[in-house]
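Excluded from the complex is one protein chain; the other protein chains are retained at their positions.
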Amino acid sequence: MKILTGNDLGTGDVIWWAGDGWSRQVGDSADVGDKGDELVRAEEAAQRVVGAYVIDATVTDEGIRPAHIKDRIRALGPTVRPDLTLKPNDADAGNWVI
Amino acid sequence: MVEFLSFREGEATQEPTVTVESFTGQSNSTAVRIEAGEDARELLPYLDRLSLVEVNFPAFGDGRGYSAARILREAGYAGELRAVGDVLVDQIVPMRRCGFDSFRPDRALDDAAVERALNRYADVYQKTVDGRRPVWAKRHPETVDG
Partner (left out) sequence: MYRYDSYDQSIVDARVEEFRDQTQRRLAGHLTEDQFKPLRLMNGLYLQLHAYMLRVAIPYGTLSGKQMRKLGEIARKYDRGYGHFTTRTNIQYNWIKLADAPDILAELATVEMHAIQTSGNCIRNISSDQYAGVAADEVADPRPWAELLRQWSTFHPEFTYLPRKFKICVIASEDDRAAMRLHDIGLKLVKRGDEIGAEVYAGGGMGRTPMVGPQIRDFVPEDEIVSYLEACLRVYNRYGRRDNKFKARIKILVHELGVEEYKRQVEEEFAHMRTLGLNPPREELDRIRPFFAGPAYEQGLSDAIDRSDPAFALWVDRQVAAHRQPGYAIVNISLKPVGGIPGDASAEQIDLVADLAEQYSLDELRVTHAQNLVLPHVRKADLYAIWQKLDEAGLAEANLDLITDIIACPGLDYCSLANARSIPLAQKLSERFASLERQKDLGELKLKISGCINACGHHHAGHIGILGVDRKGVENFQLLLGGSGAEDASLGQITGPGFSEDGVVDAIEKVTDIYLAQREQGERFLDTYRRIGMKPFKEAIYG
C-alpha cells in the first residue's frame, strides 16, 4: 500500500494520513493509492502538514509496517530512549523497527 | 503590497538593461543587467557611463549578487543598484548593506513587513559600503574609523 507521512507544522510531531485527517499513529494510515502527490500539495498548502511524502507500507499482524527503517523509527520514536517513544512501557518496542 | 522599492532620490531609471556582454561590446546603453555567475568587475572600466546596474537573483539562496553589489560600490559606483528576481523581505536589509538601493522582486512585498525589517536592527557588526558605523567604531570613537 502507499501511505502518506509528514510532520505537524506547529508541533513537529510525526503524522500519518488517515483518510479524513492526520493521525499520530501509523496504524491509522490510509492507502492513498495514486492520490499521494495531490494530497501532499493540498495538505501542505492548507498548512496541515510540512515535509510530507508518500511511502510504501505493508499490512502485517502487528499492523501497518512502513517499508523503510527510517519511517519505522519515525512511527515509534528513538530506539535508544524507549521511554520517549509512543510505546514507553514496552522496552522491546525497538525490535519492530529492525 | 509594493512591487518596486527605491531608496534613491528622484526617478528610478526606466531604461531597459542590456547584458554585460552587450554592454562591454559596444553599447550606448547606460543600464546593464548582471546574472548570478557573471563578474561585476568587468564593469569597472565603465562605471561613469552607467546609471543603472541590475543584479539578478535567480533564487534567493544564490548569494553571488551580494558580492557583485559590494564590489561595484567599493569601486565607487554611485548610480542605481537594483536587486531583481527572487527577493524576499528578509533579504532587503542585507542587500541594502551591500549597496543595493532599489528592488524589483518577482513577488510583491508587504509594506508593513518591509518597514519592520528596515527598522529591526539599530546596529551592525561589520563595516561595508552602506556608510553605517559598525559597533566596533561606536565603541571606539577616538580611533580613525570610530
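Chains: A and B, in written order; residue numbering restarts at 1 for each.
The criterion applied here is as follows: contacts are C-beta pairs under 8 Å (C-beta built on N, C-alpha and C of every residue); 3 or more make two chains touch, one makes a residue touch a chain.
Bear in mind that the values here come from a model prediction, so they are computed numbers and not experimental data.
Peer 1: Provide the residue numbers of chain B that touch the chain removed from this figure.
Peer 2: Those residues of chain B that touch the unshown chain are 36, 39, 60-64, 66-67, 70, 74, 88, 90-91, 93-95, 97-98, 110, 113, 116-117, 120-128, 134-136, 138-140, 142-146.
Peer 1: Which residues does chain A use to touch the chain missing from this display?
Peer 2: Counting over the whole complex, chain A touches the hidden chain at residues 7, 9-14, 44, 47, 50-51, 67-70, 73-74, 77-81, 84.
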